[in-house]
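Complex shown without one protein chain; remaining protein chains in place.
And then chain A:
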Amino acid sequence: MELKLADYKSDLAPDWCPGCGDYGILSALQTALYKLGIEPSRAVLVSGIGCSAKTVHYAATYGIHTLHGRPLPVAQGVKLANPELTVIAMAGDGDGMGIGAGHFVGVGRRNPDLLYLIFNNEVYGMTKGQASPTLELGAQPKSLARPNIQSKVNPLMLAFASGFTFIARGYAYDVKNLARLIQQGLEHRGLAMIDVLQPCPTYNNLHTREWFAPRVYDINAAGYDPRVPRDMSDAERAERMARFTLKATEWGERIPTGVFWQAELPSFEERLGEFLPGYPKTAPATRPPGGEAERARALMRGHRVAE
């Protein structure tokens, strides 16, 4: 049966504020899944807590709305149990860069084959607009009682330091390009992260749609090549790292979007397969039942007092 874009939409109407960037991200996500022809029942969306987390309920895939900060571990559990599934984790900036930041570093070191979207609007929306870890030092959106006295974390730089093999930035209101980025992230073998900039029309009166529109530009269209093949020379790699750093820290009058870094490294599933016989074919959620007693007996044999 031919899949239609409508097949990726659930019956539930979103309850986000009018003008929320989440609409654009949801739409781009559904478009990317549709374009890649991924069966909705073979895709699992995993979110944290907050406005962004509701996204999973509006897609007609499997959806897991987890705890604050925990979408990444849950998503990795799903993926490692059943590597045949397409797994997309998503988190708000507070979720992903604050309470869940430890998992961000952890997943980077593993490089599982999944996509991670950060819904970055610089505020905690659901709890009425507190400063998130991506809000600039000194910034004071209207919901804050005083200017922000903590510096911001740069998701791209942290992703790089943590070993992510695909690092990108999108913009929620450029749905077409965001859908393309998501498609590229899903096609990447290994861990892909997209930092998605989005206005929060209710609490962030600083970085609005009008503020972003003239600033965002596509680095790949401007000739930036993110690919870092495995056999690249050290000198060339160092040059790419310097170029990445320049682009990833560019912010203000011009805000770059696109793919910043794409490297090749064995996925976590491949690394596990080197030690676990048959994995991922023998993955715990897909292997047929049977053989359990024999596996326990195999362990016991190693404990026999006499051979």
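The criterion applied here is as follows: a residue touches a chain if its C-beta (ideal position, glycine included) is under 8 Å from a C-beta of that chain, and two chains touch if they have at least 3 such contacts; residues count from 1.
One rule holds in what follows: contacts and distances are computed from a predicted model.
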item	value
Name per UniProt, for the chain absent here [options: "2-oxoacid:acceptor oxidoreductase subunit alpha", "Aspartyl/glutamyl-tRNA(Asn/Gln) amidotransferase subunit B", "PadR family transcriptional regulator" or "Sugar ABC transporter permease"]	"2-oxoacid:acceptor oxidoreductase subunit alpha"
Which residue of A:37, A:138 or A:302 touches the chain not shown here	A:302
In chain A, positions touching the absent partner	11-12, 39-42, 44, 46, 49, 54, 56-57, 60-67, 69-70, 72-82, 84-85, 102-103, 105-106, 272, 275-277, 279, 282-287, 289, 291-300, 302-307
